[in-house]
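This report concerns only the one structure given below.
For this view, one protein chain was removed and the others were kept in their places.
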Amino acid sequence: MSERVRGYALFATVALLLLVVAPLALPAFRLDELAKYLCLAIAALGIGLAWGQGGMLTLGQGVFFGLGGYAMGMYLKLHDAGGDLPDFMVWSGVERLPALWQPFGNPVVALAAVVLVPVAVAVLLGALVFRRRVRGAYFAILSQALAAAFVILLVGQQGLTGGTNGLTNFYDFFGRDPEAESTQRTMYFVVAGVLGVLYLLARQLVGSRFGRLLVAVRDGEDRVRFLGYDPALVKTVTFAISAGMAGLAGALFVPVVGIISPSLLGVVPSLELVVAVAVGGRYALAGAILGAVVMNYAKTSFSEEWAGGWLYLQGALFILVMTLAPKGAVGLYQQARDALARRRGASAAAVEKPGVAVKEEVPA
Amino acid sequence: MESLLNQLPIGLSIGAVLLLIALGLTFTFGQMGVINMAHGEFIMAGAYTAYMLQDWAGAQAAAVALPVAFALAGTMGWVLERTAIRHFYGRPLDTLLLTWGVSLVLQQAARDLFGAPNVQVVAPSWLNGGVTIGGGTLPYNRLFIMALAIACVAGIWAYQNRSAQGRRMRAVMQNRELAACSGVATARVDQLTFFIGSGLAGVAGVALTLIGPVGPSIGTYYIVDAFLVVVAGGLGQLRGAVIAALALGMLNSFAEFWTNASLAKVIVFAAIIVFLQFRPQGMFVLRSRALT
């Protein structure tokens, strides 16, 4: 029970920090950067769910992030163009609005697509792949290949996607100037709020029977079949949820950062996000969020000083984490806490036996 | 029709390069259960070997570089296996992430050593030109790459089937515990497999200098496709790797020809997903009864 209270206390503290302290303490451009990290943290939360809880190492999360981002970007571009063709299409010599773009003129359709398109792609891929029991490293490789193919497709279809430049130069975000400080501030609160809500939902999912089933699928997919469940369904649902989160993250990223482009969602950015989750602690949802924020902050501050150095540092850090602390920062924290508890428990053992530990839920 | 015929050597030579890369991956994956993302950087090491040797060997650099690249990339693989990977046997996902860290470091090192822009290696003059058959041209450099791949596959086949050491490798791949019990020094076999597999990636890197410029991130470009070859061919399967690599190379080049480069990758990806519907474990599978 105390575990649970402590969990809520921690959540409240972090919420206070993000919603009150950070907006007061940080200058506008730093707050904007934090909003960007929190967007990535939403996508990382999805990875934590799929990989940490479900054992699906998805190296193509950038695809879903991109689908959400482009859906949002397409709407904004069409809105800015006000009935004409978006600027980059004119430059590429496109004469008529492509059919693919037409539905995105409607904000409701576009906002729905932000989540539904990534979910649909994930369901299709998951159904095809998981049903045939393609898993583990095979799935990881396929998801990575998808990310590679997606980026090449985006870059190649200049007139349709804006090519390497992606979609940028937005002038109107639902009636407000996206560059204005007040808009950026509002967006920060929106992003932080979405992250908080999704975290609570994900936590609820992990604690539910479905969450237990997911862990069982992760640790013994074949055994789960003989308990009467279809692991492919469980995995597809989870993968789709994580894809939806990534899509939402991508859509929020667009007004916060002002661009969505292929270089943000290829093989490397997708892997970087996984790395962040691993560093933070893949088995805990909070670890995924922590990792995404810290790693991206480190990347920004380090790259400002010495661009190449970050790659060395990231590589080295990752080798160290994988060899010495595969459960990441959260794992280290838990280890330290347990060691402390043991030392304390040893002195108290004479008085009271630890007895049956009431394990309420996995730490999330 | 003419240009269609010209796609054939392009597809076959790309398939040959993919095969050289995939062989190392499929053996280390099949035998040790590790996925080596840094394998791509062994390709890069091979390519830069040819680049460096230009100063000394001039136009013959590519030819001279073949054995050197094999030894260099092989040694890099061996070192990686000894220092890091051997602690991660049977944990493919963890090795994937671990070796990606290695890959980042190696790429950045190459950028610092050789600069970020691509470099060009001058191909030996005897590889210029080609033979014309029935309206299509077979360039010598592409033929050379195919011959190189055939020689390497023949070598691997002979090694696996004719030498005692190679038979030990197959034994370990099929059943590690049993092989260990039967007195096979599995650790030695693993090291050798890693050396040979990584060395072949180095050879592939040299081959790539014959058909285009090379840069620090050349590995990332090919490694994804090479992994797809492993997936489609089946783990640790020489036959499977050969067929899958050639099929992938051909499909890629013809898809590029009929549509365009950006759609080709999507078509290849879709083709692999469809293929896995029929053969989820790849073309050839080692049967096992265990409930894993």
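A and B label the chains in the order they appear, each numbered from 1.
The rule we apply is simple: contacts are C-beta pairs under 8 Å (C-beta built on N, C-alpha and C of every residue); 3 or more make two chains touch, one makes a residue touch a chain.
Just so we're on the same page, contacts and distances are computed from a predicted model.
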Undepicted complex member, UniProt protein name, chosen from "Urea ABC transporter ATP-binding protein", "ABC transmembrane type-1 domain-containing protein", "Isoquinoline 1-oxidoreductase, alpha subunit" or "Allophanate hydrolase": "Urea ABC transporter ATP-binding protein"
Touch criterion as defined above, residue of A:116, A:237 or A:268 at the omitted chain: A:237
Per the touch definition above, residue among A:71, A:205 or A:290 touching the missing chain: A:205
Touch with the omitted chain, as defined above, among A:97, A:213, A:268 or A:332: A:213
Chain A residues touching the omitted chain (full complex): 204-205, 207-210, 212-213, 215-216, 219-220, 222-223, 225-230, 233-234, 237, 356-359, 362
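Please note the rule applied: only the chains that are shown with their structure count from here on.
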Computed distance of Cα centres, chain B from chain A, in Å: 32
Partner chain A, residues of chain B touching it in the complex: 29, 35, 84, 87-88, 92-94, 96-98, 100-105, 107-108, 111-112, 220, 224-225, 227-228, 230-231, 260-263, 265-266, 268-269, 272-273, 276-277, 280, 291-292
In the complex with chain B, residue positions of chain A that touch it: 57, 125, 128-129, 132-134, 136-138, 140-142, 144-146, 148-150, 152-157, 222-223, 267-268, 271, 274-275, 278, 308, 311-312, 314-319, 322-323, 326
